[in-house]
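With one protein chain withheld, the remaining protein chains of the complex are depicted in position.
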Amino acid sequence: MADPMRVRAQVKGTGAEVRVLMAHEMETGQRRDAAGKLIPAWHITEVTAQHNGKPVLTAHWGPAVSKNPFMFFALKSAKAGDKVVVSWKDNRGDSRTDEAVVA
Amino acid sequence: MTHTPRIALAAAALLVSGCASTPAPAELDRLTLEMMKASFREQGIAKLDRLQQDLGQAACSSDKPPAEAVAKEIEATALASIKWPEGGRYLGDWRAGETLAQNGRGMTWTDAPGAPSGGNCYNCHQISKSEISYGTIGPSLYNYGKLRGVKDVAAPESAAIVQYTWGKIYNSKAYNACSGMPRFGHAGVLTQTQMRDLMALLLDPASPVNQ
Amino acid sequence: MNLQRRVALQHGASVAGLMLSLGLLPGVAHAQAAGFNRAAFDAKTLAEVLKALGAGAPTESKDITLQAPDIAENGAVVPLGASTSLAGVKRMLFLVEKNPSALAAAFDLNEGIDANVSTRVKMGQTSNVYAVAFTADNRVLFAQKEVKVTLGGCGG
Partner (left out) sequence: MRRLIVGAMALACVQLVHAQPTTAEGIARYREMLADGNPADLFEAKGEGLWKQKRGPKVASLEQCDLGKGRGVVKGAFVELPRWFADTQRVQDLESRLLTCMETLQGLDPTVIAATPFGRGEQANMEALAAYVSAASRGQKMSLPQGHTKEREMFELGKRVFFFRGGPYDFSCASCHGEAGKRIRLQDLPELTKNPGDGIGFAAWPAYRVSSGEMWSMQRRLNDCYRQQRFPFPGFASDATIALGVYMGVNAKGAESIAPAIKR
């Protein structure tokens, strides 16, 4: 199973800033191993975020997103105690969901 | 508090620190060699003989420079070790030299046996103006030939600087006992052809270094 | 107007020209892509990416802010940010012109969030990067910047 994400959500003005770190190899599919064999692409394809149960963002990623990806977005209107849920899916069918409370 | 106990205390403190003092410098030097031997193992092409120091390596392994006589001996030995290029041909192709200067590979335990080494030059020196990613451990070599007035490498007035440059690349310790630069020729890091290409990069009036 | 900006505009114009030559009309409503759009992520150029996403010709715009370093110490991680104060932005893209596939990431935004997203991408070499925004009135606006990728470390 994939390692947990780190989701931080902090009040900023009337909204909140959300920063997410995901543990993922994000293998490009263009690198070769020591034996010269192509290492197959393995990357997150989709990321979704919800704010208090309401979808706010859907991202689609290719293999060019860096290893152990970072993502930032900003909720227009949020308050301390609100719930932010982030999920990702990768091209091998693995997935992970983590959440944070706005602080 | 009277004087007596204070003196006694000071004496006791002296005694304690005396008992617990670190070994003498010579003993520490010996312990260091022992520790190095015990701490490293061979891996790939990097064998344990790489820890066997020659005179120069041993003399330059301190925060203080070696005694002048020792430095002179290192420099004389190094100068005598220089093999001048066959046929008196000092210059190769500056383009190959630039590629070599960019290449930082070679001689690590992850390198294959017999794999050619790079020159590692940009790690420490500015060379061509167009490469902004250069190190500063060594002096800038930009305009190396131009600044030294080299207009024609074959001209007699260029001979001294051409020879010095070859010698510096071959065995840098000939001119500075504790130079930080590897001995590319002496240690077999670079071939004669490779050294000629680096020479051209530095001295050829057509090289981007001299523009 | 400075030189850099002029070159940038010329480049923008040529992208638009390419779009026209492909027979794409500006202002075509973009498809609401559900799931991973393979074609968009296989595309080699900004124009091809936009075509795969069913979008119209792009216009360079000062309303789009692209945050990217002038120089990246390592191409494996290049931080990119895109933001705009334009209302109703539905989608934002990050592209790296000289990567094997140009599109790095696409963000579909709902009303609940600002048009302000960041991520980090890999760059194989020095290249232009683009931030593209799809507006509520179906305009495709972009900002671009060159990011220099340097060789680092001992290179061994």
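Which chain is which? They are A, B and C, in the order written, and residues in each are numbered from 1.
Methods note: a residue touches a chain if its C-beta (ideal position, glycine included) is under 8 Å from a C-beta of that chain, and two chains touch if they have at least 3 such contacts.
All values reported here derive from a predicted model rather than from experimental measurement.
Visitor: Given that one chain is not shown, what are the shown chains it touches?
Guide: Taking every chain of the complex into account, the missing one touches A, B, C.
Visitor: I need the residue numbers on chain A that touch the omitted chain, in ascending order.
Guide: The missing chain touches chain A at positions 3-6, 19, 21-23, 25-26, 66-68, 70, 72.
Visitor: Touching the absent chain: which residues on chain C qualify?
Guide: Touch set of chain C with respect to the missing chain: 1-4, 67, 69-74, 76-77, 79, 120, 148, 150-156.
Visitor: With the missing chain put back, which residues of chain B would touch it? List them for me.
Guide: 20-23, 28-29, 31-32, 35-36, 38-43, 46-48, 50-53, 56-58, 60-63, 107-110, 120, 122-124, 132-137, 173, 180, 182-183, 187-189
Methods note: only the chains that are shown with their structure count from here on.
Visitor: Compute the distance, rounded to whole Å, between the mean C-alpha positions of chain A and chain C.
Guide: Here the centre of chain C sits 20 Å away from the centre of chain A.
Visitor: Express in whole angstrom the distance between the two chain centres, defined as the mean CA positions of chain B and chain C.
Guide: 46
Visitor: At which residue positions does chain B touch at least two other chains?
Guide: If we look for residues of chain B contacting two or more partner chains, we find none.
Visitor: Among the residues of chain C, which ones contact at least 2 other chains?
Guide: none
Visitor: Provide the residue numbers of chain B that touch chain C in the complex, in ascending order.
Guide: 102-106, 108, 111, 118, 120, 122-123, 132-133
Visitor: Spell out the residues on chain C that touch chain B in their complex, using ranges where they run on.
Guide: 148, 150-156
Visitor: Enumerate the contact residues on chain A facing chain C in the complex.
Guide: Result: residues 15, 26, 28, 30, 45-46, 51, 54-67, 69-77, 91 of chain A touch chain C.
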